[in-house]
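Below you'll find the structure I mean.
One protein chain omitted, others in place.
By written order: A, B and C. Residues from 1 in each chain.
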Amino acid sequence: MSFIYNRTVRFADTDAAGVVYFANVLSICHEAYEASLDAAGINIKAFFTKPAVAFPIVHANVDFLRPMYCGDKLNVSLIPQKLSADKFEIAYEISITEVLVAKAITRHVCIDVNSRNKQELSEEIIQWLETNRRDAEGAERRKSREVM
Amino acid sequence: MSFIYNRTVRFADTDAAGVVYFANVLSICHEAYEASLDAAGINIKAFFTKPAVAFPIVHANVDFLRPMYCGDKLNVSLIPQKLSADKFEIAYEISITEVLVAKAITRHVCIDVNSRNKQELSEEIIQWLETNRRDAEGAERRKSREVM
Amino acid sequence: MSFIYNRTVRFADTDAAGVVYFANVLSICHEAYEASLDAAGINIKAFFTKPAVAFPIVHANVDFLRPMYCGDKLNVSLIPQKLSADKFEIAYEISITEVLVAKAITRHVCIDVNSRNKQELSEEIIQWLETNRRDAEGAERRKSREVM
Partner (left out) sequence: MSFIYNRTVRFADTDAAGVVYFANVLSICHEAYEASLDAAGINIKAFFTKPAVAFPIVHANVDFLRPMYCGDKLNVSLIPQKLSADKFEIAYEISITEVLVAKAITRHVCIDVNSRNKQELSEEIIQWLETNRRDAEGAERRKSREVM
């Protein structure tokens, strides 16, 4: 099964239109990524605070299908995929009670933090990519069996 | 027992100093307030989205005792107190593994949203104040018995 | 000439990696949109606070070419384009001393706020689209003349 992050919409996420401010939807996706790394046993503090190797985002996109309000209970699913030796991307789907409200992608490149040069994905992240990819494929297979 | 909100520090909470950006600590406190209202059965969406009655913050203060890093597991405790017919305040304590890292207060006034005039606290919030106050006092009594 | 918004990177924009948090780049683009509306004489308060007609974002994407640091002086240029009777998009380019550091797009749909149904773009926004489009085309033409 693909990783699911549960997140209640907070007042700070909203704007004067009464709904989640558009850019905050990407922050919520990033939280799901962090929660998934955490669930895989990766030390989040070491990963994000002055690491030797980092995975900055080089591209992000997001589609907004329905508004999200303060108090809404979001389910964020996350499917990562390796793109090349030094790059991966993550596809996110945000739902409220089974209804899809947003979809997003973040694309990450692996760099040496000091030089900011690209480098091959670390073992830790390859492990995480494989686990979550396999999990997600399992979910897909189960879903297509159910459809049949 | 006083209400406890569990919250992992997220990458978006941090700044270039590598720790939680100071103003975000108040946002985390506000999340605890929202979670406490939610736990009391109050409809968060109705409470914060275009309500007839609102509780804007007229004062806030916060003391930072130790830095908080991405991935840190925060425990936010919350003790509200009625101050007058139209005003209440909330005291927050944020701890990491039993060590206090920050303390804060938010003071709220009850207003009619259309006129922005002060009005008496609503039944809903008085109920919440009483429940959480009693709970907190119970915790205090237990704590002082333990000290004795 | 296309509209230019000048913006210094603030500490609050950054994260523990020492650079602007990815989602905040989209917020900076949205600020440029607001500044452009303001420059066109549109009342920003009325436009964004409880309006009858709104322009929520249905899609956004962003490419990050170089990191942005606290104190960096950003130039955000903005070129809007009408897509259909009820939709427009804005292309943004962020530069630091003439070097492109990020590119983004936001796509907006016009809705009636009460029903949340789509409706035709308002006169005000059509006017803004035309002015900024013409300005941007002027800049393009001048640029291509210079190249020749």
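We take it that contacts are C-beta pairs under 8 Å (C-beta built on N, C-alpha and C of every residue); 3 or more make two chains touch, one makes a residue touch a chain.
Just so it is clear, the structure is predicted and the values come from calculations on it, not from any experiment.
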item	value
For subunit C, the residues touching the chain missing from this view	8, 10-12, 14, 18, 27, 30-31, 34-35, 38, 43-45, 47-50, 69-72
Residue ranges of subunit A at the interface with the undisplayed chain	11-12, 14-16, 18-19, 21, 23, 69-70
Residues in subunit B touching the chain absent from view	16-17, 19, 21-24, 26-27, 30, 48-50, 54, 56-64, 67, 106, 113, 116
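By our rule, only the chains that are shown with their structure count from here on.
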item	value
Chain whose Cα centroid lies nearest the overall Cα centroid	A
Relative to subunit A, chain with the most remote C-alpha centre	B
Fraction-based call for subunit B against subunit A, same above half, different below	same
Fitted rotation between subunit A and its twin subunit C in degrees, CA, nearest 5	180
Euclidean distance of C-alpha centroids - subunit B vs subunit C, Å	36
Whole-Å separation of chain centres (CA-atom averages), subunit A against subunit C	25
Per-residue multi-chain contacts in subunit B, two or more chains	11-12, 14, 18, 69-70
